[in-house]
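Shown here: the complex without one of its protein chains, the others still in place.
Read from first to last, the chains carry the letters A, B and C; within each, the first residue is number 1.
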Amino acid sequence: MNAQQRVHGLLAEFWTPEEILKATRVARQAGYQDVDAYTPYTVEGLAEELGMRRSRIPSLVLIGGLVGAGVGFFMQYYTMAVDYPYNSGGRPYNSWPAFIPVTFEMLILVASLAAFLGMLLINGLPHPNHPLFNVAEFARASQDRYFLCIEASDEKFDVHETAQFLGTLQPHGPIIVVPIEPEAVEEPDPAAKPN
Amino acid sequence: MTYTGSSYGTSAGMPPVQPIPFSHQHHVGVLGIDCRYCHTSVESSSFAGIPPTKTCMNCHSQMWVGSEMLQPVRESYRTNTPIRWKRVYNIPGFAYFDHSIHVQKGIGCSSCHGRIDEMPFTYQQPSLLMTWCLDCHRHPENEIRPREFVFDMKYQKPADQRSLGAKLMDDYHIRDAHDLTSCSVCHR
Amino acid sequence: MATEAPKLERRDEELHVLGLKPQYVPIEHNLQSVTDTISDISLDQRRRPYWVGLLLLNGALFFTFAGVVTYLLITGVGIWGINIPVAWSFAITSFVWWIGIGHAGTLISAFLLLMHQPWRTSINRIAEAMTIFAVMTAGLFPLLHLGRPWFFYWLLPYSNSMSVWPQFRSALVWDVFAVSTYFLVSLLFWYMGMIPDLATLRDRSQPGLRKEIYGILAMGWRSSARHWRRYETAYLLLAGLATPLVISVHSVVSSDFAISLVPGWHETVFPPYFVAGAVFSGFAMVIVLCIALRKAYHLQDFITRDHLDVMAKLLLATSLITSYGYLSEQTVTYYGGDQHDVHVYWYRLVAFDKYAWIVWTLFTCNTVVPQILWFRRARRSQAVLFVVSLIVLLGMWLERYMIICSSLSEDYLPSSYGFFKPTVWDVLTYVGSIGFFFIPFLLFVRYLPLLSISETRALLPGAHGPGVGR
Partner (left out) sequence: MNSRKNLGPTLSRLQQQLDVQGPRKYWQSLDEIAGEPSFQELVKQEFPVLADIWPSALSRRKFLALMGASLGLAGVSGCSVRPAPEGTIVPYVRQPEQVTPGIPLFFATAMVHGGEAVGLLVESHEGRPTKVEGNPNHPGSRGATSIFHQASVLTLYDPSRSQTVTHQDHVRGWDDAEAAIELALAEQRKSGGAGLRILTEPVFSPSLADQIQQLLNDFPQAKWHQYEPVNDGVAMAALEAAFGESVSPIYDFSKADVVLALDADFLSEGPGALVYASDFMDRRRVRTGENDAGQASMNRLYSVETAVSCTGAKADHRLAVRMSEIEGIARAIAAAIGVEGVSGTDGTHEKWCAAVARDLKQHRGKSIVLAGARQPKNVHLLAAAINETLGNVGQTIRYIVPPAAKPEDPLASLQDLARDIEQGKVQSLFILGGNPAYTAPADLRLSELLKNVTQTFHLSLFKDETSRLCQWHLPETHYLEAWSDGRAFDGTPSVGQPLIQPLYEGRSAREFIALLRGQRDADGRQLVRSFWKQEWQKTHLNGSDGDFEQFWRSALHDGVIGQAAEHKQVALRPDWQDQLTQQNGTGDTGENNLELVFQADPAIHDGRYAMNGWLQELPKPISKLTWGNAALMSPKTASKLGLSYESFAHGGEHGGFDVPLVDLQLDERAVTAPVWIMPGHADDSVTVYLGHGRRSAAKANGEWQETLGFNAYELRSSEAMWFAPGLKVSVRSEAYPLACTQARHLETKHGVIRSATLEEYRHDPRHAVEHKEEQEGGKLVQIEQPITLYKDFHYDPPQHKWGMSIDLTTCVGCNACVMACQAENNIPVVGKEQVLAGREMHWLRVDRYMSGSMDQPEEFHFQPLPCMHCEHAPCEYVCPTAATVHSAEGLNDMVYNRCVGTRFCSNNCPYKVRRFNFLEYADFKNETRRMQYNPDVTVRSRGVMEKCTYCVQRIRQAEINADAASRPIADGEVLTACQAVCPTKAIVFGDINDASSTVAKWKKSPLDYGLLAELNTYPRTTYLAAVRNPNPELEQG
């Protein structure tokens, strides 16, 4: 139905880390895959609950470091010993001991850039127009509330069923339907009125 | 790098407007006058020499006497005020280029100034950037020609330029790249 | 339909046994109160009088600095008192001093993150901000003290029409790379740490330009747990990279002197001695800033006395290391017996008409005064700590000044001995640079989250375990 496509997912609000941990575990066990929890700080164990594998960032940083060091040393070697070799203080053209500091700095620089940009890229940031921002209550996600969102892209997702399922997880406040387009002001879905 | 290297940056290839439209093509190409007739001190001094008005008047007191184009030359000769040519090759003050040694070592005029005999209006052929100088100082063998062809505009580099160059470098005692790229060779 | 968050009950009495267990964690706070107190500093529009006052004062210093720099660029470095043989003095002293101050910031946030020290949370953002602005100020000096500053770009390896490159055996080229890398990495580290807090500010601020700016800066951060996981990994890796970076940058800065031939400079102890000096002056500056901000913004709950206590201990520790540096320099030189070195170290101590009074002042500032920190009462009193830190900052500046000027003044040939007398422009350049540092710092204090809100939340009791914390 058309409502289905316009919905990004369903959102449930919780107030303590334990609630969100339990809710996530239950959701995952119920077979939902595209589940994501939103917490104001890193909650211990939540990532494992969501079934995340080892992150690729460390390998990115290693590659970045090696590339940085390689570029750093080659730049110095090429300029000092190949392109315009001149006698500076009787030191040999390829005075590699003197090239080490810059090589080290380049290693750190490229590795750090790899770490930062890697994190942003893998996280898909910057992503300012995410549907979740259309929900007013979601603003508390970065302050003191914990949220669980089951996305419509999940094959088990059905607006009513999933809302029903979310209701069973004792969320605080109603289950919110997250619209994809911001201007369609969603009146509360009567079906998901919790107790 | 692109800006400084562009012809706008190095003003290469752009003939400045001269007070008198002197044509090398006519004088060198057609008439076959040797470079040293006007640029007298090219073999003796760092400055190649710009011909005094008298050199022009050697011929132009007899020929083309009435031509309007040569009026400034006659005017200059009569009133003893020099002709103010626009400088084509502007080398910065801190770089010291010496014509005599280059000519003596077998670097031809056309190697740097290009085919002057085909230039109706003289323009700066090379970029005059330091990289251009260094290319030759690092590998002189690519440009050296036998001394007798230095002033020959029509000299073409032979196929085996590299081997000829190497041989000539020994004959003319040209120092190796490390010597020629010492800074005080050009800067002092 | 915002529901009112319940107040957190006191759960764990034994957590706060008076004085025994260091209390780095805000007790009477919950997620809501932590978020509100810290983000309100940036969000509420009321101008605090002393913030405006400080801004004006430092604005004046900033404009004197701009005036001095303009006059310097027009006339030349001759307006300073430098001469032959003392060709470096105030400018390079201030450079090393500022970059030394910068090092404590990243060291606190990176190294202590690796060590999982809870007390770093409330001061790491202040320290990192101090690093960024100190390194910016420091980076100015190597350019200002150039004879022809409009050719500074020759120090960078760009492909040019002269096909001539910077000379990589020179410590000054290492400096260029080290300082710029350090600035970039600290900036990344600082900004990355701030992304979640910027998201908080974005969510709490009234709609308008500020909300949009915070939104842009927060890069659409939506506190997703998956993002948090990758964020934590990257943050830890950055900390892992920043720690050796700090050590290397100040070693490279010390190599400006260590690779030279000047007696009093070419000491092998310089790299560690300079790094210790850097951390030492860095902690002093952090303490000064924390005490000031603590009082100004009533952050006593977050920057507790225990924070001050542990920082005072570290100040004392690094003071001892630096003093060890002085001692080893002197003894190794007299033991070695090279006539030039011995002359320099001896005349530093005894020539009271030249540099000796500076030497003895800095010994008192850096070695004697910090000994007061052995006493617990001194460590916990804000006034004592503030004064000791300022003295240490002065002492470290004098130390760099003594090293640079006295060694150059009388090095090898008696005929080329010379003396450096500072001119008014020397002093103005240094004082102006303080303004140059505080202007961005005050803007940071005003517009950016002062403490790391997300990490403080993580520290709240019950934030982890099954406790009741909301």
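Going forward, a contact is a pair of C-beta atoms (placed from the backbone, for glycine too) under 8 Å apart; a residue touches a chain by one contact, two chains touch by 3 or more.
Keep in mind the model is a prediction, meaning the values are calculated, not measured.
Q: Decide which residue listed in C:51, C:324, C:419 or C:447 touches the omitted chain of the complex.
A: Going through C:51, C:324, C:419 or C:447 one by one, C:419 is the residue touching the chain not shown.
Q: Out of C:170, C:330, C:361 or C:382, point to the residue that touches the absent chain in the complete complex.
A: Of the listed residues, the one touching the omitted chain is C:170.
Q: Tell me which residue among C:152, C:334, C:360 or C:375 touches the hidden chain in the full complex.
A: C:152
Q: Taking the full complex into account, what residues of chain A touch the chain not shown?
A: Output for chain A: 86-92, 98.
Q: In the complete complex, which positions of chain C touch the hidden chain?
A: 75-78, 81-88, 142, 145-152, 154-155, 164-167, 169-173, 176, 256, 259-262, 339-340, 343, 351, 353-354, 408-419, 421
Q: Counting contacts across the full complex, list the positions on chain B that touch the omitted chain.
A: These residues touch the chain not displayed: 3-4, 8-11, 16, 40-41, 44-47, 49-54, 76-77, 80-87, 90-98, 100-101, 104-105, 128, 173, 175, 178-179, 182-185, 187-188.
We take it that only the chains that are shown with their structure count from here on.
Q: Looking only at which chains touch which, which shape fits best: line, ring, star, complete or other?
A: Per interface graph, the chains form a complete graph.
Q: So which chain is farthest from chain C, going by the mean of the CA atoms in each chain?
A: B
Q: Looking at B-C and A-B, which pair shares more C-beta contacts?
A: Looking at contacts between chains, B-C has the larger number.
Q: Roughly how far is chain A from chain C, centre to centre by C-alpha average, rounded to an integer in Å?
A: Roughly 31 Å separates the two chain centres.
Q: How many angstrom lie between the CA centroids of chain B and chain C, rounded to a whole number?
A: The answer is 59 Å.
Q: Could you tell me which residues belong to chain A and also touch two or more other chains?
A: Where chain A meets two or more other chains at a single residue, that happens at 84.
Q: Specify, in ascending order, the residues of chain C that touch 2 or more different other chains.
A: In chain C, residues 163-164 touch at least two other chains, as defined above.
Q: Taking the touch rule as given, give the residues of chain C at its contact with chain A in the complex, in rising order.
A: Spelled out, the residues of chain C in touch with chain A are 1-3, 5, 30-32, 35, 157, 163-169, 173-174, 177-178, 181, 184-185, 188-189, 192, 196, 199-200, 202-204, 215-216, 219-234, 237-238, 241-242, 244-245, 248-249, 251-252, 255, 454-455, 457-458, 463-464, 466, 468-470.
Q: In their complex, what parts of chain A are in touch with chain B?
A: On the chain A side, the touching residues are 84-86.
Q: Spell out the part of chain B that touches chain A in their complex, as residue ranges.
A: Residues of chain B touching chain A: 134, 178, 181-183.
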